[in-house]
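Excluded from the complex is one protein chain; the other protein chains are retained at their positions.
Chains here go by letter, A and B, matching the order in which they are written, and residues are numbered from 1 within each.
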Amino acid sequence: MNAVTTFLTQDGGFWVLTLVKIALLLFIVLTVNAYLTWFERKVVALMQSRVGPHRVGPHGLLQPAADGLKFLFKEDVMPGGVDKFVYLLAPFLALTLALASLAVIPFGPKPLPPPFTFFGHQIDLWITNPEIGLLVLFSITALGVYGVALAGWASNSKYPLLGGLRSSAQMVSYELSMTMSVVGVLLMANSFSLTKIISLQDSSKWGLLSWNIFTFHGGFPQVVGFLCFFISAIAETNRVPFDLPEAESELVAGFHTEYSSFKFAMFFIAEYTSMITVSSLCAILFFGGWNSPFPATWTFTHFIPSLILIPFGLWVIFDGVKYETIFGKVILPGLGAAIAGVGTLLLAGLWIAPLHEISEYIQGPFWLLSKIFFFLFFYVWARGTLPRFRYDQLMNIGWKLLLPVSIANVIITAGCVLLWGHS
Amino acid sequence: MVPTQYYLILSAILFGLGAVAFVVKRNIITIFMSIELMLNAVNLAFVAFSQAKGKLDGQVFVLFVIVVAAAEAAVGLGIIILTARNRRSLNIERVDLLKL
Partner (left out) sequence: MSAPLLVFFLLAALAVVGALSLILQKHPIHSALSLIVVMVSLAGLYLLMGAEFVAAVQIIVYGGAIMVLFVFVIMLLNASAEEHTDFSKLAKFGGLPLALALTGLLAAAMIRNGGAVPNSSTPDALASTTDISIMLFSTFVYPFELTSFLILVAIMGALVLAQREKKT
């Protein structure tokens, strides 16, 4: 039975498990999105020597909740003369496609250990793992252009139309170099499946050096590929420095000018979710995914999660008691105590056997999530630092710089794989 | 397991609908889109036969058809833009004389 027919003839337990996983992933991703906006505002503010949100809740932590409520309660305006069907379809399409691309991203190598099986199905840390996982991601990215183009057109107004056309032209151009820069990795891995690409960067012997960005075994270090991919991805997700189509001083707000309240929030969520997807792709394809940067023989590095969690938890406790509100006095110290407790439990894995298993199990997802966090920080750092490109400079970079460079990367990697790879 | 004939009948239906759209519609761009629909119907037949025979020739040919359709769409849409600019209308009934 091939994968498709097996999928169609699964029993009810599989469907329930998948639905539960999808609901859980959506909940986690939407929360991460909300706090990503907080993170971005805080970091950009600190880079600009100001404080950022600090009134709503301690350190402005309730700001995303306030923003969410604002979006829900705002008046929902629909401009006259718009094509209703397309106007309502565009944000829905953008959001659905952005969230759907999270289905193929693997978050950890091993399924949950035997006590946790669901009616005989083992629980993997991903929703699906198709053989053509990377192609599925690219198809979803390719369809993502429609959300922007249709939003710009349906708004029945000059500035959104211009913004939408520019933005979709930009997305289509950078899609090319984005897919070409990944071909080097595909040549070395010989498969489209994301779990296989990660397992080929297995770092148990050489640690950091076996990641695709540094490796010399079976290929060529994919430094140029990574840079091309990251820059193209920033342009693809319409972020600074490539965000001219939605810049406020140039085009009012670009393709989402005429959208208000919840529909605007959908575009917003779609943009941040695609940021998360691209960061996880960078981590998976070029930086070893869930492989730790240290060789497997250095087992003392398995306590790095605890080393991070315990001081952070203690800091949260000490910071929380300074506040006068209930949120500060009760919830923050409680949260801090929970974090520090988890860190201590993982540390105690030195002596207690079941905790040792949990500690080993967490290594993979911990490294992947910290790499994703690192790339999200890069995104926000770029936003706080760089000015934006003019539109013709933007298109020049896409076609005349990144595309030839990524093609050259493919040719050189292909030559190296031919000479040294795939014994 | 779906019999190959079902795919072929679906391909015939889509091809017929594409041919109808080609004849009935008045907008140049919609007529062009019906050509793409007919090409898609043919692609479906190719892949169905490829699965039936167990060889991959059909699927490789589908890749070529897709590439040719892309090239044709690019040039055809360029021609359409120029025609529409010159005649100031997208209605194919106005493009029935060689003279403007």
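What we mean here is this: contacts are C-beta pairs under 8 Å (C-beta built on N, C-alpha and C of every residue); 3 or more make two chains touch, one makes a residue touch a chain.
Being a predicted model, the structure only gives us computed values, none of them experimental.
Chemist: If the full complex is used, which shown chains touch the chain that is missing here?
Modeler: Among the chains that are shown, those touched by the missing chain are A, B.
Chemist: Tell me which of A:65, A:143, A:369 or A:382 is the one touching the absent chain.
Modeler: A:143
Chemist: Identify the residues of chain A touching the omitted chain, counting contacts across the whole complex.
Modeler: 1-5, 8-9, 83, 85-86, 89, 130-132, 135-136, 138-139, 141-143, 145-146, 149-150, 152-153, 161, 164-165, 168-169, 172, 175, 190, 192
Chemist: Could you list which residues of chain B touch the chain missing from the display?
Modeler: Interface with the chain not displayed, on the chain B side: 1-10, 12-21, 23-27, 29-30, 32-34, 36-37, 40, 43-44, 47-54, 56-57, 59-60, 62-64, 66-75, 77-82, 84, 90-91, 93.
The definition used in the following text is that only the chains that are shown with their structure count from here on.
Chemist: For chain A and chain B, let me know how many angstrom lie between their CA-based centres, rounded off.
Modeler: A distance of 37 Å separates the two centres.
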